[in-house]
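These notes are about the structure you will find just below.
Missing here is one protein chain; the remaining ones are kept as they sit in the complex.
Showing subunit A:
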Amino acid sequence: MKKIAVILFGLFILLVGCQTNDSPETSEEAAAEESTPEEVESEPNEPVEVVFWHAMGGALQEALDQIVDQYNASQDAVVVTADYQGTYDEALTKFNTIAGTDSAPTMMQVFEIGTKSMINSGGIEPIQTFVDAEGYDMSQLEENIINYYQLDDTFYSMPFNSSTPVMYYNKDAFDAAGLDADTPPATYQEVEAASKQITESNPEMKGFALQAYGWLYEQLLANQGALLMNNDNGRSDTPTEVGFTEEEGKSVFEWVERMINDDTFANYGTNGDNMIAGFFAEDVAMFIASSANVRNVVDSAPFEVGVGFLPYPEDKDREGVVIGGASLWMMNGKPEEEQLAAWDFMKYLQTPEIQGAWHASTGYFAINPAAYEQPIVLETYEQIPQLQVTVEQLQSTVSSFATQGALMDMIPEGRRITETALETVYNGGDVDTAYQSVVDQINAAIEQANRARGE
């Protein structure tokens, strides 16, 4: 018994050690942040430090760091410190726990579905304040992006990185199957037919993969003009239930089910990296993913890659896509000079030169259309014409409530509900039950979220 006690005690010490480790760190951070404004006041020559939280990992982080370094080198007044805070979800969770305290960053990148949640958090300063003070011209930005981020004539955040879903396909496999590699299938039905032909010509290869990802489901709905939430996607009033009809909501599930029955569908579950690896390994010929991957996929694939528009059901018209990606938020409760410094950096990010470089090195589109005239963009287009597809898709989008995207704070939860249902169908589950569970659970989540606001 003694031995056990000793071991347990040892484990306990270890545990406590781990827990206490956290606190000094955070207090140090807090202390560092507290001291910054004082330093600035006493020595006016000292540059203002702007802490910038972002969620760009991997190749995207490299591209972003490069821009930040460039900005820091370009002037002496401001130093931007870019901190990677994990995925969008993780970063938002971290922010929520420290919103309004001294540990909060000066500015932060938040994904589009966090918009409502950020406004409700009370820790932010709408950038409209700075736009008005300076008379900054927001209309120079891409119209579709303005549509998403302008709420009641107010810009709460500065758009930054935006992408849309596109369909990637293996041109070599298309040629081998006798398909026209230059015209990608545009409708669900064409995708099914192409998948069949590919699988027939090469039994080793599946035709199509759809990652079980809630964002893609939302996009496939918007592309057929369906609303995700009622009350005009939450833009005229807080949503009270889902906004799509049964026919619209089921279309995606049924499309996948038909391909599963044809044995042309590759199931990679919720894992996007596995799907892209499968595409590189020529296990699947087509998949849908964010345009932010274009540069990476085209550069890394051992075959010729084509990029096409997001498919839609044959009997509908293409409505277009919702802006995906993220925007930059200014925090309140920070010294004014720190906010102004962050505002200066935000404006810097909107310049055509920076947007051009960002677009060319990632696949996010330039939110400032003037960037498309930049030499770096024109040069890259010659090498990688696929990058243009995402821009064309966005510019051909019809502006409507469907393509403006839904505003609601429980969308992240809704995405997970959809993902579970998609997986159920991928594994041979019944479409009707899966669809009904999506509607029931999302409606329950909406109701819960509305109640929890305590209004």
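The rule is simple: contacts are C-beta pairs under 8 Å (C-beta built on N, C-alpha and C of every residue); 3 or more make two chains touch, one makes a residue touch a chain; residues count from 1.
By our rule, contacts and distances are computed from a predicted model.
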Protein that the absent chain corresponds to, by UniProt name, given "Copper oxidase", "NADH-quinone oxidoreductase subunit J", "ABC transporter domain-containing protein" or "sn-glycerol 3-phosphate transport system permease protein": "sn-glycerol 3-phosphate transport system permease protein"
Contact with the hidden chain (one of A:77, A:133, A:398 or A:452): A:452
Touch list for subunit A against the chain that is not drawn: 1, 3-4, 7, 12, 15-16, 19, 89, 93, 96-97, 99, 117, 120-121, 212, 267-271, 274, 277-278, 281, 283, 409-410, 412-413, 416, 419-420, 423-424, 426-427, 429, 445, 448, 451-454
